[in-house]
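First the structure, then my questions, so here it is.
Note that one protein chain is taken out, while the other chains of the complex remain in position.
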Amino acid sequence: MAERIDVSIEHRGAPDQPAGKRHPNTCPACGSHYREDELRASAWVCRHCGHHFAMRARDRISWLADPGSFTEAALDVRSADPLNFFDLRAYTDRIAEAEMATGLGDAIVIGSAQVDARACELAVMDFSFIGGSMGSAVGEKFARACDAAAEKGVPLISIPSSGGARMQEGILSLMQMPKTVVAIEELHAAGSALITVITNPTTGGVVASLAMLGDITVAEPGSLMSFAGPRVVSNITKEKLPEDFGRAESNFRLGHLDAVLPRAELRPYLAKVLRLFHGQ
Amino acid sequence: MAERIDVSIEHRGAPDQPAGKRHPNTCPACGSHYREDELRASAWVCRHCGHHFAMRARDRISWLADPGSFTEAALDVRSADPLNFFDLRAYTDRIAEAEMATGLGDAIVIGSAQVDARACELAVMDFSFIGGSMGSAVGEKFARACDAAAEKGVPLISIPSSGGARMQEGILSLMQMPKTVVAIEELHAAGSALITVITNPTTGGVVASLAMLGDITVAEPGSLMSFAGPRVVSNITKEKLPEDFGRAESNFRLGHLDAVLPRAELRPYLAKVLRLFHGQ
Amino acid sequence: MASDDELRIRDRLGKLGNLPLLRGVAVSGELKRLQKQLKRLEQEPAPAGDDIWLSVELARHQERPYTLDYVERLMDDWTELHGDRARADDPAIVAGIGRFHGRTVALIGHQKGRDVAERVHRNFGMAHPEGYRKAMRVMELADRFGFPVITLIDTPGAYPGLAAEQHGQGGMIARCQAQMARLRVPTAACVIGEGGSGGAVAFAIADRVYMQEHAIYSVISPEGCAQILWRDGAEARKAAAAMKPDARHCLELGVIDGIVDEPRGGAQLNWDEAAFSLGETLRRGLADVESLGPEERRAARRAKFRSMGVTA
Partner (left out) sequence: MASDDELRIRDRLGKLGNLPLLRGVAVSGELKRLQKQLKRLEQEPAPAGDDIWLSVELARHQERPYTLDYVERLMDDWTELHGDRARADDPAIVAGIGRFHGRTVALIGHQKGRDVAERVHRNFGMAHPEGYRKAMRVMELADRFGFPVITLIDTPGAYPGLAAEQHGQGGMIARCQAQMARLRVPTAACVIGEGGSGGAVAFAIADRVYMQEHAIYSVISPEGCAQILWRDGAEARKAAAAMKPDARHCLELGVIDGIVDEPRGGAQLNWDEAAFSLGETLRRGLADVESLGPEERRAARRAKFRSMGVTA
């Protein structure tokens, strides 16, 4: 039997973690080390080589939204455990631990904001919460962000980062794909735009649903975006994959992205796009 | 400057005419020779090797439509000469000669018919009239066939065969592309189906308009169907083209056709499809 | 609009599964179906480890009927349509039109191969983006002519090859779901074997979604789940027991609208009986939503999927 593709968490899609523990503030590309405040000041971009570190959801929002403009929504939505799932550990334990470690309710933060004085909704994922995997809570919150944008007639800026589906929620995690898709359909029916910023990594079920339906879709440099992760694909093809397999640059070349934008250019780009969609 | 592609008559797309005159009733594939009545009896298919000879438009209609069911329309529509076009000869002379030689008003015959007792409209092209080229008369008659099918709520069976646009009508021949396209849009808006049977050869502007917009599109075996003819393409690529370049079999493999059907299977297939679209 | 009886039963169905699953879903004339499902949930015990694993095995049984076996038994004047009008005809997906209980419908399904050569040709039912594009073309045609759409789901998953990724596998699956969410015609889907992750869900955004009794529907294969969570692919039985990909649990979780009975021992033992049962369910499913207007039907379909999931 041939190998299967899954939309579940693919840890292999996570940022490179070579053997030995590297401090999260050490640049994996050039080895430069930064203090937390230095990284924050540079929007988590390595000043030496330009490597884009992952950004936490709340950091991303503080950096992107006009100061004081963000109002978080659906703070109370939490993952349930409908299957009483237990592998080597209980799913409820994994959730509790992730909540403790990240200070987040689940792998997404949503709410309303202004960017360069234009109103929008934000839906920003956080890879540090169980690999940014999409379970019912992520699906529900993303869908509510669509609802809010549709209701207010403003664009939704979506910033995915995900290893795939939350397999501990079984088939219900798979159903978050159509759930987010129909929410986007309703958003579009209401005349609002979806602007998507792919960040590293975005793989699995999120790619086959909410991440690839943007009216405009851009990515940060070097971001991995693929449905199947590179290791699954190389196991299938039995070949060495192209160096830049699934990276933003090759996805741009292959017609899947409107632009690859260094973080420094992202805010003015989004401000411009908001002006264009607000003008109507 | 790189070579250009044109939608004009491409004589190179015509059925093979090797050096030396071959009698039209001699099979170009195996050399078998037939009397006219033999060819008619076999629907112009070589009994020896299966080669499909070109069929004249009226022969095609007699063969396809239920006996006595065909009523020709727009018999009076003729090519005009809006540019007073003169190359080595006058366009008006070419038309007059074609009319004499073929007994047709132009390179298409349209009308209403029944196929296996189901009403439909027919639009059948004839390559022997100036290479089946599409000028204003062909465009107008095809569009009227669409109008009639839309009005009666029946499917249109379109059987193209064309070397491309009628360049002696200049830009007006190019405009027959959008003219037939908008006629098909109106046909679709009225809920009628377009069923297309590609015959050898179908190239140039007809491919980039009426021939490729069928709801169902099938082809006779071996039919050439390409926008640019093989010689233009091989001049561009400077390579030997695949043996079956542009042939029905490769177009099927490449996703452009629903089926490749020997002439013997075509009538029952069309009857079946008419039942399916009439059932609504 | 739902009758009081329907709402009451839906409520009980929801409570049984402890789920907010049926919120906002317009229903019509499906009282009997709901009663039957309720009875099933109340009277039959939920399957556990061994039962679930049996379904995993039967869902993958190499004698199980495939899409074209059902087409042969359920459709008249079947006309298969080929090609994505761009670059390929993907044999892992079958699409066409035919007459089903007297009216023209479109049918789209994954297609596995029966012998080794056909399995390779059909790529084990794992589609490329070109296959989903072919499906979308036929859905568009069906919608334009008012043909109801039936989908049959039977795939280990979308093909994870290099070209598939380069040609936008993820985006195509997303757009296929979006297109199903946009259709104005009645739609019914059934998982007839393996409902494997994104490759399966691409065809599952239907007004009525069914599973055969021994079909499975899951976010990841039991082997894949075991590999990741147990770090041992051999723990697939444990993973299956934990993920509950069987029809009974999918019904309880509100993910499907009903279960299609199989011949005793599995569909592989009697293709005709399996086909009859599937055909009756699909016919009733389409009839359930036939009387709704196109907008209402589409809104109900979207509302159903919008409501799926459980949050605390």
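A, B and C are the chain letters, set down in written order, and residue numbers restart from 1 in every chain.
In this section, contacts are C-beta pairs under 8 Å (C-beta built on N, C-alpha and C of every residue); 3 or more make two chains touch, one makes a residue touch a chain.
These figures come from a predicted structure and were not determined experimentally.
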{"item": "From B:L83, B:L104, B:A190 or B:A271, residue that would touch the chain that is not displayed", "value": "B:L83"}
{"item": "Residue among B:A73, B:A107, B:A148 or B:M177 that touches the chain left out of view", "value": "B:M177"}
{"item": "Residue of C:R64, C:R99, C:K134 or C:H167 in touch with the missing chain, whole complex considered", "value": "C:H167"}
{"item": "Contact footprint on subunit A, counting only the chain that is left out", "value": "188, 191, 193, 212, 215-216, 252-259, 269, 272-273, 275-277, 279-280"}
{"item": "Missing-partner contacts on subunit B, residue numbers", "value": "1-9, 11, 77-80, 82-83, 85-88, 135-137, 139-140, 143, 165, 167-179, 181-186, 204-205, 207-213, 225-228, 232-233, 236-237, 239, 241-242, 245-246, 250, 254-256"}
{"item": "Contact set of subunit C toward the excluded chain (per top definition)", "value": "85-87, 129, 133, 166-168, 171-172"}
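Here is the rule we go by: only the chains that are shown with their structure count from here on.
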{"item": "Contact graph of the chains (line, ring, star, complete, other)", "value": "line"}
{"item": "Most centrally placed chain - per-chain CA mean versus overall CA mean", "value": "C"}
{"item": "Identity of the chain that, by mean CA position, is farthest from subunit B", "value": "A"}
{"item": "Centre distance in Å when subunit A and subunit C are each reduced to the mean of their C-alpha atoms", "value": "28"}
{"item": "Subunit A and subunit B, separation of their C-alpha mean positions in angstrom", "value": "52"}
{"item": "For subunit A, residues that touch 2 or more chains besides their own", "value": "none"}
{"item": "In subunit C, residues with contacts to at least two other chains", "value": "none"}
